[in-house]
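Next up is a structure, given as structure tokens.
With one protein chain withheld, the remaining protein chains of the complex are depicted in position.
So, subunit A:
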């Protein structure tokens, strides 16, 4: 029975584990295909009368989408999924090499499970040569080679010149067997075989769905398995079933690895975990706070340069005078001030006016140090130490004794992260002290109130966005 009503309904993971080259997507698709082939609720298959002959075992193009719809897929998804399944060769148009699904009355046929992608076929050119050669022997109008197939055959004849006799013999043997088959059965099997090759040797210009990302293909396990021939040696095409090798077992960890795992596990267990409710609240408030600044949710002010062809937005960002929206963002947190060059400038200016800029200057110096080439690091570390931390330093900063002790040690063997502990302490100080003073300062408030020349001060919400009240 060509495409069988029985199929193995294994679980997703079991199958994927067994057939290591099979992606979960293939397994999921075949699960849906199986349901589409269900006798009771699946696609109705019938034989259609046409002129003097019958077209066996077909369904019309609008059937897949309607069945997918009853399987609870949304309408748009159904067509997309149907097209994807056609591209992978699970069903095919009977009169076209191009594997696509049209939601109309054209006829399609299911592919036999033998040729399904889950069997991990990577057919060799010798198989393709046997197939094309066989087609030329069968002398039927419907089996005539398309131009690109004729070109492929010519190329293969040159490439396999020395073993052409063998290929010819295989083709002849298959053609002989085919002749003995029932006419209707032949029609079905020929079309399925052709559809298989349409997947693995697609029409030029069509997407080859068997192409694998090179990152994955270099990882494919069991390479020997994928070299099997579609036709086998001397075996009948329909009776030969492919074998599968299970994926290799995971290695048992060594004693050292176990000790590492335990050490890591202990550290994990000891870590403080924040309650989910707090985390959820923080995510929600972050996204709400930044929604005004997200061009995919709110129209930027004055406009999105990509849409309006007006680059004013970028010019304003680059100018020395910060706009009100930009200044408002500095109020979200110290990180916003520190990552905006104009913000840093204004923050520094404010602190200098209060004669308390040493913390920020230290923080900026350490950030800059971390980007320096390694050969400049020792000198720079010394300079920073002298300026901010050494006894009698001109811009002395106040660091806790623990960090001070560690830093003193680090400076003796200076690396990029010599001041990490001190910098973290200073950051916390700035966050709680200098930053809050800056945001409350008249200097900042003035920038915030400054009216932009004739532009709206309120960013426009796109009508589609609905956030919580």
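Keep in mind that, in the parts below, contacts are C-beta pairs under 8 Å (C-beta built on N, C-alpha and C of every residue); 3 or more make two chains touch, one makes a residue touch a chain; residues count from 1.
By definition in this document, contacts and distances are computed from a predicted model.
Asker: One chain of this complex is not shown here; going by its UniProt record, which of these names is it: "AP-1 complex subunit sigma-2", "COP9 signalosome complex subunit 6", "Propionyl-CoA carboxylase alpha chain, mitochondrial" or "Guanine nucleotide-binding protein G(I)/G(S)/G(T) subunit beta-3-like"?
Answerer: Its record in UniProt gives the absent chain the protein name "Guanine nucleotide-binding protein G(I)/G(S)/G(T) subunit beta-3-like".
Asker: Looking at A:259, A:402 or A:428, which residue reaches the missing chain?
Answerer: A:259
Asker: Using the touch definition from the top, which of A:96, A:151 or A:294 touches the missing chain?
Answerer: Going through A:96, A:151 or A:294 one by one, A:294 is the residue touching the chain not shown.
Asker: Write down which of A:273, A:320, A:412 or A:440 is the residue touching the left-out chain.
Answerer: A:273
Asker: What is the set of subunit A residues that contact the non-displayed chain in the whole complex?
Answerer: 12-13, 16, 23-25, 28-29, 32, 72-74, 77-78, 80-81, 84, 207, 211, 213-216, 218-219, 255, 258-259, 261-262, 264-266, 268-269, 271, 273-284, 286-287, 289-291, 293-297, 300, 304-307, 311, 313-314, 317, 335, 370-375, 417, 420, 462-468
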